[in-house]
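Quick one: structure below, then a few questions.
The complex appears here without one of its protein chains, the remainder shown in place.
Just so it is clear, A, B and C label the chains in written order, and each chain counts residues from 1 on its own.
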Amino acid sequence: MKRRSVMVLGGDRRNLELARLLINDGEDVKISYVHGLNFEDIDLIIGPLPLSSDKKTLNAPFHPEEIEVDALLEKMRGKTLIAGVIDEELILKGSIYGITMVDYFKREELQVLNAVPTAEGAIKIAIENMPITLHGSNALVLGFGRIGKALSNMLYGMGANVHVAARKHEDIAWIKNLRYIPVCFDELDTVLQGMDVLFNTVPQLVLDDNRLIHLNREALVIDLASQPGGVDFGAAEKLGIKTIHALGIPGKTAPLTAARIIKETIYNIIRERGL
Amino acid sequence: MKRRSVMVLGGDRRNLELARLLINDGEDVKISYVHGLNFEDIDLIIGPLPLSSDKKTLNAPFHPEEIEVDALLEKMRGKTLIAGVIDEELILKGSIYGITMVDYFKREELQVLNAVPTAEGAIKIAIENMPITLHGSNALVLGFGRIGKALSNMLYGMGANVHVAARKHEDIAWIKNLRYIPVCFDELDTVLQGMDVLFNTVPQLVLDDNRLIHLNREALVIDLASQPGGVDFGAAEKLGIKTIHALGIPGKTAPLTAARIIKETIYNIIRERGL
Amino acid sequence: MKRRSVMVLGGDRRNLELARLLINDGEDVKISYVHGLNFEDIDLIIGPLPLSSDKKTLNAPFHPEEIEVDALLEKMRGKTLIAGVIDEELILKGSIYGITMVDYFKREELQVLNAVPTAEGAIKIAIENMPITLHGSNALVLGFGRIGKALSNMLYGMGANVHVAARKHEDIAWIKNLRYIPVCFDELDTVLQGMDVLFNTVPQLVLDDNRLIHLNREALVIDLASQPGGVDFGAAEKLGIKTIHALGIPGKTAPLTAARIIKETIYNIIRERGL
Partner (left out) sequence: MKRRSVMVLGGDRRNLELARLLINDGEDVKISYVHGLNFEDIDLIIGPLPLSSDKKTLNAPFHPEEIEVDALLEKMRGKTLIAGVIDEELILKGSIYGITMVDYFKREELQVLNAVPTAEGAIKIAIENMPITLHGSNALVLGFGRIGKALSNMLYGMGANVHVAARKHEDIAWIKNLRYIPVCFDELDTVLQGMDVLFNTVPQLVLDDNRLIHLNREALVIDLASQPGGVDFGAAEKLGIKTIHALGIPGKTAPLTAARIIKETIYNIIRERGL
């Protein structure tokens, strides 16, 4: 990647950190806030996460004015743009201008690495909102995907009694291997009563009103699943159960770590594609 | 302890939780806020932590008016009072009225158990105030006493690179056994530069200006040592180093766990003394 | 599975333990060694692991004489046979007699659970054959599949410096998340020199003569990959490097655990198929 001219385009604090990290690595970096939107001598453009929130304007909170994506793409003709979460529509538009667009947010290694700051943020929220310590508490993690795995590992490291609910025999086997307490989804109701804190990672309505009634009223429910989440928040409120829907944790809890993860993923993309 | 009449006297939320826990255990419990200050049929009095902040009035934030300790002690004539942090002066006064006073805060098992909520609170503070995750960060724990041990264990469980500074060969040996990175106090300066977060547990000025200049400006310093702490806060501020002096964590972070620890310690005292 | 008549057929100590476990669970169990080969009133037949080593005779070391598989299958007409490692040829033959054959060894959960006794056996072999402790040693695990994951976890728990070599970015990300030291296969040579013990789990010749020359002569190499393994044993011998090819560990190290894992897997099969 050395001796390449890189433009860091738009974005929040993470992109600023990213620019700093690239400069530390010896890259020749221009920042759109500072150097403007001239892509002439630029070899590689690194956009924000997400590229656009409304499919029309660039996600660029630090820029003084709105930037139309259409006009921007025209300026990037023939370039390579790596960004996080790029709408299909924009990819299509980009292809008209001969722009190679790569979405780093779809990379498995980024999602895996991001599971750690997510887990850490979730643990902070739990400590903050529980009257007891996580250590020695009964914690239930719903789902054993990337976040479920990283979170269980950290909760175990904190000394919680880690219960993990999963469906597949294979997952149950791993849960046993790792010394967590396996919970099959069909026997979920019977264990809910004893839990002090629940972390949902499943992007489906797993904690509906039929399940919530089995919960201890003093339990805390933290939902980490993306919108609309996996908890019936209304039903929970009626039952007096405290819920927190925590989204976009990596960028909030650990923006510098989030930037490092993006950088590493971009390097992998560059290496693989010979950019 | 069964069939005993217990008065829970004064105190903050922890004492309310304590009363609730004792009731759950089947004890006959009276609460001073509710039942008043009549000790006639009371077998055992459980006071607050601390008993008094000014040696004159009872530590009783939920009572509508101030309670003079002198007058109170007179009413307790011949009884047994278990409380946390009792001033020597008050113990003396109590003995005049034939009151047996036991300070649970001096019990080693309480201090050991309290190290866990302290460590957990410290971890929450660190996550909250660092731009990177604890996981993968360079963390330095100064001192390997109760809090140092519990904190190192949890930081390790969170995935930090745990460095521990200690003086005694014996402690260094344990630090190695537990897979932390040992740091001798005389070589402290050389490792300070690489640290992302420091936790001081030593009640002496270990992080004075001569040491602080070796620190990375972006490092976070959390001081867990009781007043005046072990950090030159003024010098740190001048250097632009962020410091947090965190005291009384168990009662703040995990009041219910704190109450449970007090209860368990009181039970040990009762069993040992045949109360 | 209750009130079912189960025949445990052939096999080694694991099958005896399995029979004992099933009896403890309240099953009506017959053992072929004791009750002979009459399948008339039998609902379910549980065979050995493997069913046959030569495709001709049953794997039944405790039976006084050889049992021809062909003749045996004829006797089982219309029954269900669950066994481990069943040759395709035998499955075909079985289908002629209307026998439903299920190979439990192909089940992912069994393979995952078996990774634990395999890892534990590998650790025993390492302790036995190293002049230093695993604790504090440099250990390299080649491959991050089931055994690689379980073994890394245990080595970490023992206090080794766990290095894991993998190819996929995704695996490297998990290796970092779990606090092991990631090694890319292309930079393997440079880390080999510093390793005290290597565990190969990759069923390919990863440790050929070109790689072995980079190894410390005092390192120990334990190959856990099935025949022919992943190590050039001849080259290692010439270089004076100690190698151990360890196969079939679960049945050897922990026959009772191995039997429990088989039992659990058979229960899953029964439940899924409504047997």
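What we mean here is this: a residue touches a chain if its C-beta (ideal position, glycine included) is under 8 Å from a C-beta of that chain, and two chains touch if they have at least 3 such contacts.
Note that this is a predicted model, so its numbers are computed, not measured.
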item	value
Sole contact to the chain not displayed, among B:Leu81, B:Ala150, B:Val164 or B:Ala236	B:Ala150
Among A:Gly159, A:Gly229 or A:Gly251, the residue in touch with the chain that has been omitted	A:Gly159
Residue among C:Phe105, C:Tyr156 or C:Tyr267 that touches the chain left out of view	C:Tyr156
Listed residues C:Ser53, C:Ser95 or C:Thr133, member touching the removed chain	C:Thr133
Residues belonging to chain B that touch the chain removed from view	107-110, 112-113, 115-116, 150, 153, 169-170, 172-174, 176-178, 268
Positions on chain C contacted by the hidden chain, ascending	17, 116-117, 120-121, 123-124, 127-128, 130-136, 154, 156-159, 253-257, 260
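Definition applied: only the chains that are shown with their structure count from here on.
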item	value
Chain whose Cα mean lies nearest the overall Cα mean	A
When chain A is superposed on chain C by its C-alpha atoms, the rotation angle in degrees, nearest 5	180
Between chain A and chain B, centroid-to-centroid distance (C-alpha), Å	36
Sites on chain C at which at least two other chains make contact	176-177
